[in-house]
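Here the complex is missing a single protein chain, while all its other protein chains stay put.
And now, subunit A:
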Amino acid sequence: MYEGVVQNLIDELGLLPGVGPKSAQRIAFHLLSADPADVKRLAHVLLEVKERVRFCRVCGNVAAEEECRICRDTRRDPHVICVVEESKDVVAIEKTREFRGRYHVLGGAISPIEGVGPDDLRIRELMARLADGQVTELILATDPNLEGEATATYLARLVKPMGLKVTRLASGLPVGGDLEYADEVTLGRAFEGRRLLDV
């Protein structure tokens, strides 16, 4: 254990995803020996990002304003919604240029181990978007791992009575993976070959 503030810093860094106690310690000591101006700049962007960036009122994507760039773009097809787990998945799909509809960011996937159930995801917001009948196709692009599949199954069952076309990205994506890490070509193909989800 280190003294007061140093240990506090290590503890805080250790809470970040992918940072174990050893890395936390290394980062902390790096910061301690870094140029004060650099650290100030880092502190500044951290605060700024928290103040300025928010989540789109409509789709949950990160946005600089009330609504994100995609939701404000009137050229995008309002009849199709692509459901993803995280904002970074929106970025990955946008890179493929295969998709011209809108998104809905859930904020994760159902995972009882981590205590995440449907109420913890932006599912109520999704249902509200589907209520007016304008959307005709829902593409479930949650990750191709167990939790992503379970979330997709749950959503497909939930919206079944609404009678929309529900599709799932084609397999070919590396199973057990993260959508974010699928390369553009594979992800693009997965979009083209999406299949009807029958539950």
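Side notes on the structure shown:
FYI, a residue touches a chain if its C-beta (ideal position, glycine included) is under 8 Å from a C-beta of that chain, and two chains touch if they have at least 3 such contacts; residues count from 1.
Here is the rule we use: contacts and distances are computed from a predicted model.
Of the names listed as "1,2-phenylacetyl-CoA epoxidase subunit PaaC", "Phenylalanine--tRNA ligase beta subunit", "Heme chaperone HemW" or "DNA replication and repair protein RecF", the one that matches the UniProt record for the absent chain is "DNA replication and repair protein RecF". Interface note: of A:51, A:119 or A:132, the residue touching the hidden chain in the full complex is A:119.
Only one of the listed residues, A:110, A:135, A:166 or A:187, touches the absent chain: A:110. Among A:67, A:149 or A:178, only A:149 touches the chain left out of the display. Take subunit A: the residues that touch the chain left off the picture are 110-120, 146-147, 149-150, 153-154, 157, 174-176, 199.
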